[in-house]
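With one protein chain held back, the other chains of the complex are shown just where they sit.
The block that comes next holds chain A.
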Amino acid sequence: MAIRCVASRKTLAGLKETSSRLIGFRGIQTFTLPDLPYDYGALEPAISGEIMQIHHQKHHQTYVTNYNNALEQLDQAVSKGGTSAVVKLQSAIKFNGGGHVNHSIFWKNLAPVKEGGGEPPKGSLGSAIDTHFGSLEGLVKKMSAEGAAVQGSGWVWLGLDKELKKLVVDTTANQDPLVTKGGSLVPLVGIDVWEHAYYLQYKNVRPEYLKNVWKVINWKYASEIYEKECN
């Protein structure tokens, strides 16, 4: 009954229909890089095609690869009962797994202008934003300020606190997912403020990137998540 892990991984390596699949007799999931729903150049001039390509094909791919490796090592460590080894792997899992989670959300948070990127949110999310932040401009201003103030690498988020039923703006360091700031937080919009997200185009001027990124934010996706979580 045992399927040889190595053999099955190699045959399935070429397939990319799903973003995860079961492999091997242990049932370890292997993750793959999700495709972008738009061309690399489709978010210009807000974000350059060059950045999108490197960001997706290099940075996100590296997180996926390293996450898979860490999971494999974790599986071995767990099965051998090696607690030190398990603990030692935690930072690699948090970092790379977090990187995969965050970037997967990020690509969906963005859309070309001609597909609705930048169009203000309507419906229940739109009203909730007005209620909590006064207006969309108020939210944008707050998120841009907090994003600019992140020291080093991290993310700025618009999240929904499922329990308290309110919108929150928060930041996370490095690749920490929003859930590390609160178990009931659901990410609606995340903006990557690592230097790799903007450097080739905006250099050291992060506030300029933050000013422009709103032009390609996909509020339709955020609204879908919001409505789903609120029902």
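Just so it is clear, contacts are C-beta pairs under 8 Å (C-beta built on N, C-alpha and C of every residue); 3 or more make two chains touch, one makes a residue touch a chain; residues count from 1.
Here is the rule we use: contacts and distances are computed from a predicted model.
As stated in its UniProt record, the chain not included in the shown complex is "superoxide dismutase", which appears among "Dolichol phosphate-mannose biosynthesis regulatory protein", "Aminotransferase class I/classII large domain-containing protein", "superoxide dismutase" or "Ribosome biogenesis protein BOP1".
Listed residues A:48, A:62 or A:104: the one in touch with the omitted chain is A:62. The hidden chain makes contact, of the residues A:44, A:195 or A:208, with A:195. The chain not displayed touches chain A at residues 54, 58-59, 62, 91, 95, 151-154, 173-175, 194-196, 199-200, 203-204.
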